[in-house]
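A single protein chain has been removed from this complex, and every other one stays in its place.
Chain nomenclature is as follows: A and B, assigned in order of appearance, with residue numbering initiated at 1 for each chain independently.
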Amino acid sequence: MISIERLSKAFDTARGTSHLALSDISLDVAGGEFVSILGPSGCGKSTLLYIVGGFVPPSSGAVRVQGAAVTGPGPDRGPVFQEFALFPWKTVLGNVMYGLLEQGAPKKIAEDRARALIEMVHLKGYENFYPKELSGGMKQRVAIARTLAYGPSILLMDEPFGALDAHTRTGMQHELLEIWERDRKTVLFVTHSVEEAVFLSDRVVVLTRSPGRIKEISRIDLPRPRRRAELLVDRRYQDYVVAIEKLMDDPAEVRA
Amino acid sequence: MTRLTQIPGLPPLVAAAGLLAAWELAARVFDISGLPPAHAALRELPVILTDKESLLNILDSIRRMVVGFAFALVFAIPVGLMMGRSRLTAAFFNPLLMIIYPVPKAALMPIIMLWLGVGDASKTLVIFLGVSLPVIYHAYQGARAVEEKMLWSAAAMGMDARARLTRIVFPAALPEIMVGVRTGLVLALITMVTSEMIARKQGVGDILFNALAMAQYETVYATIVIIGLLGFVIDVGFERLRAHLVAWAEPAHEIAAVGST
Partner (left out) sequence: MTFTRRASEIAIGILPIALVIALWHAIAASGIAPAVLLPPPGAVFARLIEQAGSRQFLDNAAVTLYRLFAGFSIAVVVGVTLGVAATGSKAVEGIVKPLVRVLAPLPKVALYPAMILMLGFDDASKIALVVADAVFPILLATYQGTSAVDNKLVWSARAAGCTPRRALFTVVLMAALPSVLTGCRIGLIISCIVVFLAEMITSTDGLGYLLVRAGRNFETVDMFVPLISISILGLTLNAAFNALRKWLLRGFAEES
C-alpha cells in the first residue's frame, strides 16, 4: 500500500548549513495495517509523516502509494495532527463537512454524512459549537471526523493524543481501534509512548536519535480486538513494552 | 538570488532604484503634464539643498519636529506608565484619550493659530499632541503587561512605588514603549508636513505648495523625495537605536509602527 524507498531529508538551517533529519528510511506498509513510528523527540517522526502526506518533499528517495509516486497531498492520505488544526472560523459541522464540499459533494449529502460522522465520534449535540468551545479530546474527535469524512484509505496520525490527559487518551485509543476494526484503513501512527504503540499496532518501527534511521521493526502479535485493561496484565504485552523500552534506552544511543 | 536578498539594505535600495526607474519610465511613456521624469526632479535636489532659504526652512521644520517630539516623550511616557499601573488613572484618562484619538491633530492648526499665532509655538504644539497619543497608548499597554510577580518581589526587597515605576516597570515596558516612540516619530514627521501645508507660512510643507502654485513641478517632486528620504533615515536610525536599547526583546511589530496617523 505505502512503500517508502531510501528516504532521506535534510533541512537548511539558519546558519546556512544543512541538517540531516531522516536518513535512508525504507519501509513497506500493507493495506489495512496499523504501523506505529516510535522514537525520541526530534528524530524526524513528524517529518517522515509529512513526507508521506506529500506536505514536505524528500531530499532523496521516494514514497509510493499503491504504486504511484507521491508528489503532493491527496485525499487518499488523511492527516491528523497533535495540534488538531481545526478551522477556528467553522463550527464542528462546518469542519467535518469541509472535505466533502472540497470533494464536490452536494451540500445536503455532505451535511448528512458529516452528521453521521459526528455521531460516530460521540459529539452529537455539538454540531454548532466552535472548536474553541470544546475540550482537547473533543477537538481531536472533530479532527478525526473531518479527516474520515472525505474517505482517505490511509490515516497519517502525528501524536494525535499527545496533547490529551491520560484518561482521555486511553479512551481515544479505544475509539480509534474501534473505527479501525470497522473499516480497516491503513494507519501510520507517530507517537513517543511505547505503551500506546504496542497497544495499537501491528508493527512498531523504532527510529534512532537524530538523524532518524530505522533501528528495529517489531511485530506485535497480540490478538484483536484489544482491551487495555486485559492487556495490562498480559505477559506478552508486558514483554513487548519492556523489549521496546530497552531498545529506546540503549546507552549507545544516549550520546548527543 | 536568495543570497543576494539576505544582504541587509540591498533589497530596499533595489526597490528605491526600481521605483525611480518606474517613475522615469511612466513619465516618458505616458507624458503626463503633472509628472516630470525622475531625472529632472532629482536634478533639483542639489538646488534645493544648497539654497540657503530652503535649507533654513527645512532645518526649521526639523527643529520644531524634534522639540515637539521631545516634549511629547517627556510628558507621555510617565502618563502612560502610571495609567498602566493604576486602574484609577487609566479609568480617568482613557475616555478622554478615546475622544481625542480620531481627531486629526494637524486639523487643530487653524484654531491653535488663532490662539498662539502662526509661529513656532503652534506647530510645535500640534506635533506634541500628535506624538503624545501613541506614546501614551503604548507605554500604557507596556506597563499593563508587566508581570505582577516582578513587582511583588521588588516590593518585598523594599523598593518604594516610585522606584518600582522607574526601575522595574519602565525597563520592562521599554520594548512596547519603543513601538509607541516609533509610531510617534512617523507621526511627528507627518504632522509637521501637514501642519505646514495647512498653515502655509514656512517649512517643508510650505515649499511644496508654493512650488505647486508656481507650477515648479520638479521642485514639488524633489521636495517629496527629500521628505521621503527624511522619513526613511529616521526610520532606519530609530530601528538601530531600538535594536541597541532593547536587544533582549522581540522585534517591534511593524503594524503598530505604521499605525494611526
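Annotations for the structure displayed:
The working rule: a contact is a pair of C-beta atoms (placed from the backbone, for glycine too) under 8 Å apart; a residue touches a chain by one contact, two chains touch by 3 or more.
All figures in this text were calculated on a predicted structure; none of them were measured in a lab.
When the full complex is examined, the chain removed from view is found to touch A, B. Check B:74, B:111, B:163 or B:241 against the missing chain and you find that the one touching it is B:111.
The chain not shown here is touched by just one of A:1, A:20, A:62 or A:85, and that residue is A:85. Not every partner is drawn; the one left out touches chain A at residues 50, 53, 55, 72-75, 77-79, 81, 83, 85, 87-91, 98-99, 102-103, 130-132, 143, 146-147, 150, 152. Residues of chain B that touch the chain left out of view are 5, 11-12, 14-16, 18-19, 32-35, 87-88, 91-96, 98-104, 106-108, 110-111, 114-115, 186, 189-190, 193-194, 197-198, 204, 208-209, 211-212, 217, 220-221, 223-224, 227-228, 231-232, 234-235, 253-255, 258-261.
As a convention for this text, only the chains that are shown with their structure count from here on.
Separating the centre of chain A from that of chain B, both taken as means of CA atoms, is a distance of 51 Å.
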